[in-house]
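One chain of protein is taken out of this complex; the other chains stay put.
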Amino acid sequence: MSEHAALSPVRLTMREGPGQPDPSPALGALYQGFERELLVPLWTEIGDLMPSSPRSKASPHLWRWERLLALAAEAGRIVPVGRGGERRAIALANPSLGGRPFATPTLWAAIQYLMPGEDAPEHRHSQHAFRFVVEGEGVWTVVGGDAVRMSRGDFLPQAGGHWHAHHNAASRPMAWIDGLDIPFAYATDSQFFEFGRHQLSAQEKGTPERSRSERLWGHPGLRPVATAKACWPATPLLAYRWADTDRALTDQLELEAEGHAGTVSPGHAAVRFTNPTNGRDVLPTLRTEMHRLRSGAATVARREVGSSVFQVFDGAGSVTVGESRWEVSRGDLFVVPSWVPFQARAAASGLDLFRFSDTPIFEALHAHRESADPADIPPVPGAV
Amino acid sequence: MSEHAALSPVRLTMREGPGQPDPSPALGALYQGFERELLVPLWTEIGDLMPSSPRSKASPHLWRWERLLALAAEAGRIVPVGRGGERRAIALANPSLGGRPFATPTLWAAIQYLMPGEDAPEHRHSQHAFRFVVEGEGVWTVVGGDAVRMSRGDFLPQAGGHWHAHHNAASRPMAWIDGLDIPFAYATDSQFFEFGRHQLSAQEKGTPERSRSERLWGHPGLRPVATAKACWPATPLLAYRWADTDRALTDQLELEAEGHAGTVSPGHAAVRFTNPTNGRDVLPTLRTEMHRLRSGAATVARREVGSSVFQVFDGAGSVTVGESRWEVSRGDLFVVPSWVPFQARAAASGLDLFRFSDTPIFEALHAHRESADPADIPPVPGAV
Amino acid sequence: MSEHAALSPVRLTMREGPGQPDPSPALGALYQGFERELLVPLWTEIGDLMPSSPRSKASPHLWRWERLLALAAEAGRIVPVGRGGERRAIALANPSLGGRPFATPTLWAAIQYLMPGEDAPEHRHSQHAFRFVVEGEGVWTVVGGDAVRMSRGDFLPQAGGHWHAHHNAASRPMAWIDGLDIPFAYATDSQFFEFGRHQLSAQEKGTPERSRSERLWGHPGLRPVATAKACWPATPLLAYRWADTDRALTDQLELEAEGHAGTVSPGHAAVRFTNPTNGRDVLPTLRTEMHRLRSGAATVARREVGSSVFQVFDGAGSVTVGESRWEVSRGDLFVVPSWVPFQARAAASGLDLFRFSDTPIFEALHAHRESADPADIPPVPGAV
Partner (left out) sequence: MSEHAALSPVRLTMREGPGQPDPSPALGALYQGFERELLVPLWTEIGDLMPSSPRSKASPHLWRWERLLALAAEAGRIVPVGRGGERRAIALANPSLGGRPFATPTLWAAIQYLMPGEDAPEHRHSQHAFRFVVEGEGVWTVVGGDAVRMSRGDFLPQAGGHWHAHHNAASRPMAWIDGLDIPFAYATDSQFFEFGRHQLSAQEKGTPERSRSERLWGHPGLRPVATAKACWPATPLLAYRWADTDRALTDQLELEAEGHAGTVSPGHAAVRFTNPTNGRDVLPTLRTEMHRLRSGAATVARREVGSSVFQVFDGAGSVTVGESRWEVSRGDLFVVPSWVPFQARAAASGLDLFRFSDTPIFEALHAHRESADPADIPPVPGAV
């Protein structure tokens, strides 16, 4: 090995196989030349780089809510929140992604935990974020000075570029999950971050029932004329309340029971959180949805390009992700990697599932693809 | 005049003036040739066809609700509703548009009146329509089999191409206004119409509080996933309820009082009815809005390309349209022609104004233009 | 008739018929009330306003080029060009549109004629325009100071809002056709107009072979990076040259002869002039195309919403427009009203047809519809 090649990160090995040149001294010399010049041939890499369909680097995996919560509570006791660390957020690390805090190659999912009276300091970043509350209440997220209440079932999108802080106004700790596109921004080198103020004003620490954003944007089909010329790629509505989500899901199942369209498939209701200014996904890189399965019902098994993270919001059931199958209940989180078949089935209790995914990235680039064709989905052990 | 020219509708007259050729026998012969060959020169027409800014063929005009209602009630007594006439609808005829039922060159506005127990038969047409209810209740509009309740303050869009009928389930007559783009479709030769069934089924004559469309689409920011791939140029939400509209307007004024953005201008709140699938206007050719002026407040005087029809929903005030000025109260209707300055001012009671316009046509064609520049708007007699 | 009703333009007549109320004194009184209050009922108008499919107010009609040209040449002798009259343009007046200079309800088509050395003064207007040259050369259109040569076969779009003048630099008169959306802007009250300078500079009167716009935009698939952030609803390319158009049509017919796709239907090649910044129609309200029929070939008979004007560019053939049938040759102009079936057939010489239409208006508003279904197109006398 030459000196230059020794410094190169490129390492090429002659091997026999279909599409591979026969090993020979000349080939060895050529590969050394490649290493020295920082070159890699397609023929040694094509199987990894260009599979016939996505073979995700991530694995299906399940995190139990009770264990997350216990560790987060312990962090609440011993890890302070403040400038520099910014948030007491603890992220899911997919077991196949090298120990990095990546739930999937594109998605970040974390439990965040705030003690009574605590503030998480203001900052802003280009990554898109949201909060989803599986249980509890008492924290207000303050976005551009607008205090937004967080309560069980609420979904709070947080578009990139907005200043935000969190404040726990209650006498008990509160936990919720954060979803972001941090791994995507990291993979594509496209992130910006800025520190904000250390303290919110007294007014910003108020605890209004409804945020200003809800008062402006939370009326179905109604747009403030004052904003009519504005065009936002992300939603200006900062809270989607559980009462609305719950009623929408209930309505779909009742319509189905009356013989009308509305559900995704029998017994499977679902709503997508959308940007009222364009009817599209609530954030440019993240799709977010709430699904409800009636007692005993199942989703249609399907696979799609892109990855998802699910959290059980209520009820219980079983989920199948590729060759994995888990019984799940409130708070449990699991990931579905790209092109891995997924199916959920509700127990007698019914099952409410919150889901977020990177689908808008692929749709924007005309690269999305999905399939519910059985021929396209090989039989999965444990699937019902 | 030759025989051919005698049959021609073209009539040309030599006249003196800037840009006109001097009258002469040769010019007279040329003009006769033009008439015979169905030709018209630009130079005789340019002043009419190409003014420096829109000089609407329509006039500002006011219709008093009590007179409309009295005539509609009389029509209720002596004019039956049925196949062929289709609707007991009585349209505003702008005094400058030749006695045709055109409120403006593009907009149709009518009062519709239905007696107790009456049905208006099912039909469908390519023209886009809506209903707005200034007072009363008891009628259900049945759209594709979905019965939609109509009550004071409700706005019911009706996209072109959908089957629809009306049914009065109450023991009293009911009146409301219809808005359509009939004159635009007529001017551009683009309309289709089809008769439907003579009778609705018993189920369709039901009187549900909420329509199926509201149960699917009436939740703020939430889209049924089952419809996620559909793309509609017009809204699938068939009713925008007064309770929502009223609260949205109240919220805007309260935000303003607290020092926050939200209103169009001081004391002037307004919401636009939008299509939740794309955030745009509720119908491809019609913009529809509800405006609220706080006691004593006024809108900013402005003019824009395109015409509007307003109906006073509640309260009282004065409106200025070009050189016209009227005191208005509940139910009164008036038109604002293209590029005519408009301003409204609320009396002590405050003023709620429903407005619809043809603005989406001009925006879609990149031809919209508006101005609140005083230099661009000559002083108008009576303007405050 | 009351005094008020006497001043009203509304005139209502009781008549018997399906959907009409029985004549009676009470009905007569009601109709008088309607007249007085400027109201018109739907039931007397619905047949005219809401036909089952478009029944155009315009008629099919043919104008012979030689007669237009003779009259334009006579106008060249006796009608000066200058400020006020602006252009020596003589417009087609559809025989069913009341003698107005409207080829169809939305389209203006005129022959323009400029004597040697003459200038048509600079102005600008919101109406979109183009020039098409069926024969001759020697005039330069000067758009925003950019002199654009006009020669046989060239198509020159002229987006609304740009200053433009014309200059005949040759020793012979030149004629061409102008197409605009003047009737549409007139019907919708949306037009602006402004006078420019009386004289062009010496440099602007230059006679370059290629305009600046062609040098920037006339390269297939290549966009100047300097303009990359600009977004224009109308094309920045000011000339589409005949050599390109001719070659594109020839290529399509040769591809067809080799067994490949490319033509619209057998023997029928066609290209659309497009805006290179968005791939859409060259102007927001006007579609423009060149069609070529091989010797003996015919177009598929079809009808569509919206109207067209055709000019024969070369060759000869027969065209059928509804119940009209004409033999046509170079320069002849004819109109196809909305929803009237159209078919063209080439004589042995082949047939090149330039066409413009208002289709983008209907596409932008989701109101376009077309049909080549024989069941949808009643047999037309004279159709081959």
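Lettered A, B and C in written order, each chain numbered from 1.
Keep in mind that, in the parts below, a residue touches a chain if its C-beta (ideal position, glycine included) is under 8 Å from a C-beta of that chain, and two chains touch if they have at least 3 such contacts.
Since the structure is predicted, the reported quantities are computational estimates derived from the model, not experimental observations.
Asks: Wait, the hidden chain, what does it touch out of the ones we have here?
Replies: In the entire complex, chains touched by the missing one are A, C.
Asks: Specify the residue from the set A:252, A:307 or A:320 that touches the hidden chain.
Replies: Final answer for the missing-chain contact: A:307.
Asks: Touching the absent chain: which residues on chain C qualify?
Replies: Contacting residues on chain C, toward the hidden partner: 212, 215-226, 228, 235, 237, 240, 244-245, 247-248, 251-252, 254-255, 260-264, 270-279, 282, 289, 291.
Asks: Please identify, in ascending order, the residues of chain A that touch the omitted chain?
Replies: Counting only chain A, the missing chain is touched by 8-11, 17-21, 24, 26-27, 30, 33-34, 37-43, 45-46, 49-58, 61, 63, 67-68, 71, 74-75, 77-80, 82-101, 105-106, 110, 125-127, 160, 182, 184-194, 233-234, 284-285, 305-307, 337-339, 358, 360-362, 364-367, 369.
We take it that only the chains that are shown with their structure count from here on.
Asks: Which word fits how the chains touch one another: line, ring, star, complete or other?
Replies: Its topology is that of a line.
Asks: Measure off the straight-line distance from the CA centroid of chain A to the CA centroid of chain C, and report it in whole Å.
Replies: From the centre of chain A to the centre of chain C is 52 Å.
Asks: Indicate the whole-number Å distance between the mean C-alpha point of chain B and the mean C-alpha point of chain C.
Replies: Averaging C-alpha atoms per chain gives centres 29 Å apart.
Asks: Counting only Cα atoms for the centres, state how far chain A is from chain B in Å.
Replies: Going by mean C-alpha positions, chain A sits 44 Å from chain B.
Asks: Which chain A residues sit where two or more other chains touch them?
Replies: Expected reply: no residues.
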